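Heads up, the thing below is written out as structure tokens.
Missing here: one protein chain of the complex. Every other protein chain is in place.
The letters A and B name the chains in turn, as written, and every chain counts its residues from 1.
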Amino acid sequence: MIHWNSLAEFLAMGRHGPYVWGSLLVMALLMVAEPMLLLQGRKRLIARLRRQYRAEAAERGQAAAGGRSTANGSND
Amino acid sequence: MKPRHKRIALILGGLAILAVAATLVLNAFRSNLVFFFSPTQVAAGEAPQGKSFRIGGMVKEGSLQRQPDGVTLRFVVTDTEKDMTVAYKGILPDLFQEGKGVVAQGKLAADGIFTASEVLAKHDENYMPPEAAKAVGDAHERAAANKAAAEAAARTTRP
Partner (left out) sequence: MSNKLINWFRYASPQTFYPLAGRMIPWFWGLAAIFGVAGLGIGFLLAPTDAQQGEGYRIIFLHVPASWMSMFIYLVMAFWAATGLAFNTRLSGMMASALAPTGALFAFLSLWTGALWGKPMWGTWWVWDARLTSELILLFLYIGFIALQAAIDDPRRADKAGAILALVGVVNIPIIYFSVKWWNTLHQGASVSLTKAPSMAAMMLWGMLLCALACWMYSIAVALMRVRVIMLERERHTDWVRALLAGRE
């Protein structure tokens, strides 16, 4: 059923090995890299937004605390 | 860099890319929209004179031969109506074969021989295993033989 008689024959692709595997390798690499980069970007964005929300919450908290403390914008 | 400057730089970059793209389009479509000429078109004088251009067609069966100098190859490109002899020094691509498509770039010499600097193979869109290809080829041969036989028969029976 399988077309190839040996692994060496499969890898050689009838003298066209470098072309065939060069195509498959680059395509596979890029199609793995794209979702990985997206996941990483998503993680970074979520972390950034959470920091920003905490900072805003802290600011609001200080503003609500009113005149008692000086609202100098420092947080954490 | 201020955001405004960044924006201007990016827009300029975008415009530059578009300009490059437009130049490529125009250039390609001006000189290469006709990627190759057939021998019939060349015979009709449609190909550029005295300039390099490409011809395309089939390599005529049995026409490939090595010249006495040992490096120059000669073959005939045909579109079934007109033929054109091509001379080429160099390595032919894997798919170059008699009876198959070819595109050659070069100049037409005064003696009517097309001197090629580059020869590319043009294959068709059919993909099939060798056995199937052989079956198709045999069928074609049989059909041709039948046709020839029928024509011969028609000739002999005609008064």
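The rule is simple: a residue touches a chain if its C-beta (ideal position, glycine included) is under 8 Å from a C-beta of that chain, and two chains touch if they have at least 3 such contacts.
From a predicted model like this one, the values you see are computed outputs, not experimental measurements.
Set against the missing chain, the residues B:Asp94, B:Asp138 or B:Glu151 yield one that touches it, B:Asp94. The residue from B:Leu24, B:Ala44 or B:Ala109 that touches the chain not shown here is B:Leu24.
What chain A contributes to its contact with the hidden chain is residues 1-4, 10, 12-16, 19-20, 22-24, 26-27, 30-31, 34-35, 38-39, 41-42, 45-46, 49-50, 52-53. By the touch criterion stated above, the residues of chain B touching the omitted chain are 3, 7, 10-11, 13-14, 17-18, 20-21, 24-25, 27-29, 32-38, 56, 92-96, 100, 103, 118-130, 132-134.
Rule of thumb we're sticking to: only the chains that are shown with their structure count from here on.
Rounded to whole angstrom units, the spacing between the C-alpha centres of chain A and chain B is 46.
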